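Got a structure here, written out as structure tokens. Questions coming.
A protein chain is absent from this complex, but the other protein chains hold their places.
So, subunit A:
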Amino acid sequence: MSFVHTRDARFHVIDLTPAKPAAPRRALRREPVVMLHELFTGSAASWFFTIAPAVARTRRVRLPDWRGHGMSERTATGYGAAAMAADLAELTADLPPFAIAGHGHGASVAVRLALAHPGRVTRLALIDPPFPSPRAVRPPASAKVPAWATAVPGAALIAEASPPRAARVVATAGARAAGESRCAGGAPLAEAARDGAGPGVAALVRQASRRPDSGGRRRLAGLLHETRVLDELAADPPVTAEELAALGTLPVLAVVGTDSPFRPAAEPVERALPRSRRHVLAGGHDLHITARARLTRLLTTFLEEDTCPK
């Protein structure tokens, strides 16, 4: 499948399957994995050029582009986690029960989908999820900064100094900064490339297109300025400890970065789900790039624990 019309939009969806010579039939009977990218700077390519090929050696992998991202259609609304979970339910309706690996906001949507559709999700890998720590200092009430915006260096400072309409300004600045640093090949990617973080880095750096009106830049600008995505995210309640606890016995892997603002997210996961596996890897928010090899090993090991009868 490449494009799917569902709900009110046209979605781009990539399916990877094990190459035939290396794919015993049992590989295709294993539970599939749906890998969800981060908002704004992410797309299906984030996984395609990093970890998805290794996972797809043994099982089917599905990589959707969220609405307004990658090659999926941009709509005016529909960017809250509940709406995105409804999108995801439609985009996975043809699959048997599946595992999810979600990065950033993708992890929040994964939790909401698992809770809304018990039995559909077999295991959850939460990669640097933006779950608030119970001990975290709440931002001022006048500055409803969406959790993902705090991933952007300087966003917190902007929030402190921002006037009452801080939410949109900060969120826009945050997304723009993220776009400049991660999408347009700024410091984090350059550093990762120098450190030999993996060949996928070069592909992601290519998003720094020399085409002045490249599709990537147009898409990001359109998403930020022509939709309600920032308002919807600002109004979106973060995943709570109660929601995590409601996952019950679902196997959960949580991985956070040493330098990520979301590192404290491991704490509510540990409290709510003491049987979950939790790891801290060296790196920031984009662990699929900077800690690609270790994250690949953690994820493939976690998935191999699949105990569903074959």
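Assume a contact is a pair of C-beta atoms (placed from the backbone, for glycine too) under 8 Å apart; a residue touches a chain by one contact, two chains touch by 3 or more; residues count from 1.
Keep this in mind: contacts and distances are computed from a predicted model.
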Absent chain [UniProt protein name; select from "ABC transporter ATP-binding protein", "Acyl carrier protein", "Alternative cytochrome c oxidase subunit 1" or "Chaperone protein TorD"] = "Acyl carrier protein"
Which residue from A:9, A:54, A:246 or A:280 sits in contact with the chain not drawn here?
-> A:54
Which residue from A:70, A:251 or A:284 sits in contact with the chain not drawn here?
-> A:70
Could you please point out the subunit A residues that touch the chain left off the display?
-> 2, 12, 14, 16-17, 19-21, 43-45, 48-49, 52-54, 56-57, 65, 70-71, 193, 196, 198-204, 206-207, 209-211, 214-216
